[in-house]
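Below you'll find the structure I mean.
The complex appears here minus one protein chain, its other protein chains still in place.
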Amino acid sequence: MPVKGIKTVAAARNGVGAFILQCKRLDFHYCNYGGSSRGMLAFLTQTLPNFARENPQIEIRVSPRHSKHPIIKGHYINGREKSICVRNLEPNDILAKAMILKDASGEKLKVQKKPVTSLNESVRGIWSPYHGDLRGV
Amino acid sequence: MKRVQLQRWSSTVLSPRARTVSRLHQHVFATGSRCQSTASPLQAESSAQEGPGDAGFEDVELMKHVRSAHRRKDMLKYPSPPVDAALNSAKLAALHARLYLPSRLPPQTLARALVDASADPNPDFNNESLATLGHDLLTYYTTEHLLCTYPRLPLTVIFAAMYAYAGPKTLAAMAREWGVEHASLPGGEVDPGLLQFRRVAPGSDLSVATYNNRTPRPYAAQKAWRMTVTSKIFYDDEFGDAIKGPATSGEGVTAELASATFVRAVMGAIYLHAGRPAAKRFFEQHFLSRHLNIAQLFNFSQPARDLARLCARENFELPVARIISETGRKSRHPVFVVGIFSGKDKLGEGAGASLIEARERAALAALKGWYLYSPLNVRVPSSMEEEGAAPWKPVYVDLGEVIV
Partner (left out) sequence: MATSIVASKRPFLSLPFLLPSWSDSLALGSRRYQSSYRRTKQRLRVKPDATFGSSHQGHDQIIYNPPSSAPSVYHTPSKFLPSNDARRSMRIENAGNATESVQDLPNVYRSDPERKYHLTPADVEEIRKLRLSDPMTWSRHKLAKRFECSPLFIAMVCEASPEKKQIQRQVLEAVQSQWGSKRRMAREDRKLRREAWGRDE
């Protein structure tokens, strides 16, 4: 056999063709008695239905968490989760926190050093000392 | 070419039928017949209302409570979730929205695509038929893309590229990237948004299962015999591997295989409910958009010899290796840049630490230059199905790979 094939897996590029939202579930926890949950209770009754309607990709769970501060927990496709404590926050601020969790990729935050990260080869190739316009030394 | 109206026959093929007699006997008091995913929701409603003891209870509240309890008990009897449960699953609705599936595809069908044959052996309720259709579509679209874009690829590389685009490993990775979760055990009470399959028992030997395949290849048991590439076209599947027959009931499947079947079933479901253009768009967005460097799929054993054969076949001058530049010939780390020339034309070049290495790499670059030729303005045959497509021009067809 003159040439053999090497079996690999094509790498995913989220957003090049289809975009899959990385946040798959948001858990909203509240307490019926605690004062820090007052904003959360208002958020759940007033803002959350609209938020859920605008983001059908996210599964939303609401559950009480007795005698604890209210939190929002996001579950991501890569298996990680992120949670934000929203004690004593107003409904608008809680919406902002929920948006943060919705837009996150689930990865740990890290410094992006390059403006573009790509799997594609650079157009001009990898620089080689033996090619191009050689100058005599 | 005229587009076939699919919506009509898809409903006749998948018409609602009662379950098999044997299972009806098992639970006579069950809530009537199970309805299929493509059945109208009205029928599901009516069948749910034919529950036991409709006349026995006056109190509506109590009746509702008892009925829900009965329903929960009934659900345990089914191997997979009932169809009307799909409308109440948040996970399923989220998955439907996450994939931007067409609204003509009902959540019931998506729920059916999530039930593997190992979970529910009844072909009316598992995803086997959808997966068969989806698999054929996937391989067709991938093949036409590869053959039209790179008409000179050798067959072994086409197999590898097919595997990379539509192989089970890639499909399983896609299901993972779509956020599909697995149910630990299938059953009627499970959330229909989870992938349901019966797992392989721990400790079972997977290699034995693959050996027990039902390949049409004669003398398949003779492992030492040479298998030609041509015979792979006739006897093997589209990835150049031996064909595996349908799994017998009771056997589990691996998570990879179940995920791959689910992705294929989604493809088939889109084709049935939303038609061919939607299926093609889904393929382009989810499959073709993945990154694959075809140049890295080649594994040559003797590139210089192959190149000489190629040049003889195409009536080019004999390839000659010439040194373009070099440095440190007498040092510990020499570098030679060697080009392969046929007459006055350069076919390829490569750099290496020895003359032999540089020549081999140059020959390899030249061969890849030949095999990776791609015509301008590539069109695939299925583009003719679009509305107002330009007249078809024949695509470039190559003589075939180099045979040594």
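Which chain is which? They are A and B, in the order written, and residues in each are numbered from 1.
Convention: contacts are C-beta pairs under 8 Å (C-beta built on N, C-alpha and C of every residue); 3 or more make two chains touch, one makes a residue touch a chain.
Remember, it's a predicted structure, so these values are computed and weren't measured experimentally.
K.L.:
For the chain that was dropped from the view, give me its touching partners among the shown chains.
P.N.:
Looking at the complete complex, the unshown chain comes into contact with A, B.
K.L.:
Quick one: say which of B:L62, B:L185, B:I233 or B:A295 touches the chain that got left out.
P.N.:
Selected residue, touching the omitted chain: B:A295.
K.L.:
Consider the whole complex, including the chain that is not shown, and state which of B:L171, B:L195, B:A365 or B:V402 touches that chain.
P.N.:
Checking each option in B:L171, B:L195, B:A365 or B:V402, the one touching the absent chain turns out to be B:A365.
K.L.:
Please pick, from B:L194, B:V338 or B:V402, the residue that touches the omitted chain in the full complex.
P.N.:
From the options B:L194, B:V338 or B:V402, the contact with the absent chain belongs to B:V338.
K.L.:
Which of these touches the unseen chain: A:G15, A:G35, A:G79 or A:G125?
P.N.:
Counting the whole complex, the residue in contact with the absent chain is A:G125.
K.L.:
Touching residues of chain B against the unshown chain: what are they?
P.N.:
Residues in contact with the chain left out: 295-296, 298-301, 303, 316, 320-324, 338-339, 341-342, 344-352, 355, 357-361, 364-366, 368-370, 372-376, 396.
K.L.:
Spell out, residue by residue, where the missing chain touches chain A.
P.N.:
6, 121, 124-133
We adopt the following convention: only the chains that are shown with their structure count from here on.
K.L.:
Give every residue of chain A touching chain B within the complex, in rising order.
P.N.:
Spelled out, the residues of chain A in touch with chain B are 1-14, 16-18, 20-21, 24-25, 56-61, 77, 119-121, 128, 130-131, 134.
K.L.:
Would you tell me which residues of chain B are touching chain A in their complex?
P.N.:
On the chain B side, the touching residues are 90-91, 93-94, 96-100, 154, 156-161, 163-165, 167, 169-170, 173-174, 176-179, 193, 229, 240, 284-286, 288-293, 296-302, 305-306, 325, 327, 335, 337, 351, 367, 371, 401-404.
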